[in-house]
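With one protein chain removed, the remaining protein chains of the complex are shown where they sit.
Which chain is which? They are A and B, in the order written, and residues in each are numbered from 1.
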Amino acid sequence: MNSMVNKLALGTLLVCAAAQGAPLKKEKPSMTPALDHYTRHLLLGDLWQRPGLSPRDRSIVTLSVLVAKNQNHELPFYLKRALDSGVKPGEIAELIVHLAFYSGWANATAADAAARAVFSERKIDVARLPPARPAPLPLDEKAEAARARGVEENFGKVAPGVVQYTTEALFRDLWLRPGLAPRDRSLVTVSALVANGQVAQVTYHLNRAMDNGLTEQQASEALTQLAFYAGWPNVFSAMPVFKDVFAKRKE
Amino acid sequence: MNSMVNKLALGTLLVCAAAQGAPLKKEKPSMTPALDHYTRHLLLGDLWQRPGLSPRDRSIVTLSVLVAKNQNHELPFYLKRALDSGVKPGEIAELIVHLAFYSGWANATAADAAARAVFSERKIDVARLPPARPAPLPLDEKAEAARARGVEENFGKVAPGVVQYTTEALFRDLWLRPGLAPRDRSLVTVSALVANGQVAQVTYHLNRAMDNGLTEQQASEALTQLAFYAGWPNVFSAMPVFKDVFAKRKE
Partner (left out) sequence: MNSMVNKLALGTLLVCAAAQGAPLKKEKPSMTPALDHYTRHLLLGDLWQRPGLSPRDRSIVTLSVLVAKNQNHELPFYLKRALDSGVKPGEIAELIVHLAFYSGWANATAADAAARAVFSERKIDVARLPPARPAPLPLDEKAEAARARGVEENFGKVAPGVVQYTTEALFRDLWLRPGLAPRDRSLVTVSALVANGQVAQVTYHLNRAMDNGLTEQQASEALTQLAFYAGWPNVFSAMPVFKDVFAKRKE
C-alpha cells in the first residue's frame, strides 16, 4: 500500500509531524488504499496542519467526538496525539468527566478505560489526576442566577429533578472544576453537540463558548475539524446555527 | 482512589444498597477520581435513591438507553442491577426485542449477547424466556384501526412496506406480546427516543405511555434519570415536548 503513497507528500508530513512531536502515522494502515491515503494526506497531513485552530484544540475537538459517539477503537491513537499536542493528562480526565454529563454516562466510562490504558503505557501517574472535589473556580453569581431562573421558569414544573441537578451538578460543580478551562469545556461541549446532531442546544453553548473566549475563527475552524470526525451531515446541519450566532453577536 | 471517597457518604450508600439488594458498587472503579466520585455518590447514591420512580423503572430506563445507544460495555453491570431491582429475565428479553424494532436490529443482537452472558452467570434458565409466538394480549381494535388509518392516509403511498409492517409486526404483534406490560414497553420506547434525540416521535409515544398508565410524575422523573444516562442535551431537547404533552393532556 505504501507504494501508492506520494513519496514527496509523505516526506513533508514526516517533517511537519516530527517538528510538532506528533505521532508520525497510524500504527495500522487501513486495508483500503483510499482510506489510508485520505487519512495520511487529507487529515493528518492537511487538515491538522491548518492555521486557525491549534493542534491542541484539534485534539480536544477530536477526542470530544470520539467520546461523545462512543468510537473507542480510535481513542488510543488520538489520546496519544492529544498528549503529544499539549493536552495535559488531567485535562483529558476532565474532558471525559464533562462528557459523562453532556453525552451520557456510559460514553465516559468507556473512554475512562481507554485513557487508563494509554496513561499506563505512557507511565502517567493517575494518582496525580484532578481530585474528586477540588476547590472550585469563582462563580459569576449574577449570570448563574439568571440562567437558573430561566430554566426554572421554563421547566421547573416539567422536570424538577433535571432543573435541580442542572444547577447543583452542572453549573455549580462541573463547570467550576479547575482542571479544564471554561473555554475548553465549552469547546468540548459544542463539539459533542455537533457530533450528536443536537443543534437545538448549539445556540446556548456556542454563545457560552464565545463568552468563555473561543474566537469566531476558532469556532469556524472547529467546524472544519468536525466535518471529518463527526461527518459532513452533522456539520451542514450545524452551520446555519453557527452562522446565526456569529451574526447576532455582531448586532 | 477509595481514600478519596467520603467515608460517611459511602457508608450511607452501602446501607441503602444493601436494603434494596442492589449491587453495592461498580466492580471496577474509574481511573478518574471525579468520575468515580460522581458515579458512586451522585448517580448510585443519590439519583437512584430518589422517590418518584422506582429502582425497577430506573433500571428499565437505563437499560433502554444502553441498548438504544449500543453502549454494551455497561450492560453487564446494569443488567445485574435490573435483575436485583425486580426486572424479570423475561422482561429483559422483551425489552431487547422491543428495541430491535425501535432502535435498529443490531442494537438488539448485541444486547442479546450481553444478556446471555449475565443470565448464564446468574444461572437463569434461558429456556424459560418468553416463547417466539405467545398468545397475544387483547387488542383495542377501534384505537388500532384509527392509528392504522392515520398512518395509511399519511404514508400509505410513500412507503407501503413500512405502513404494512407497522401494523402487522408492531401494533398487531410486538406490542401485544404479554412478556412486558404495555406501560413498560412505552417507558422503553420513550427512553430510547430521548436517548437517540428523536424528539419528533416523542409526542405520540409519550401520550401512548400515559394512556398505558405512566404517570406524569414518573415521566418527569424518567427525564431526570435520562439526563445522566442519555446526556443533558438530549433531555433539554426533549423537555419542551414533555411540557407540551403534559399541558395538552390537562386541557
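List of remarks:
Note that in this section a residue touches a chain if its C-beta (ideal position, glycine included) is under 8 Å from a C-beta of that chain, and two chains touch if they have at least 3 such contacts.
This one's a predicted model, so the numbers in the text were calculated from it and none came from an experiment.
Within the set B:A115, B:L187, B:M210 or B:V235, the residue that contacts the chain not displayed is B:A115.
Considering the whole complex, the residue from A:K69, A:H98, A:R185 or A:R208 that touches the absent chain is A:K69.
Where chain A meets the chain that is not shown, the touching residues are 4-5, 28, 30-39, 42-43, 47, 50, 52, 65-66, 69-71, 73-74, 195, 197, 220-221, 223-224, 227-237, 239, 242-243, 246. Interface with the hidden chain, as seen from chain B, comprises residues 70, 93-94, 96-97, 100-110, 112-113, 115-116, 119, 126, 129-133, 154-155, 158-162, 165-166, 169-170, 177, 192-193, 196-198, 200-201.
One rule holds for everything that comes next: only the chains that are shown with their structure count from here on.
If you average the Cα atoms of chain A and of chain B, the two centres end up 28 Å apart.
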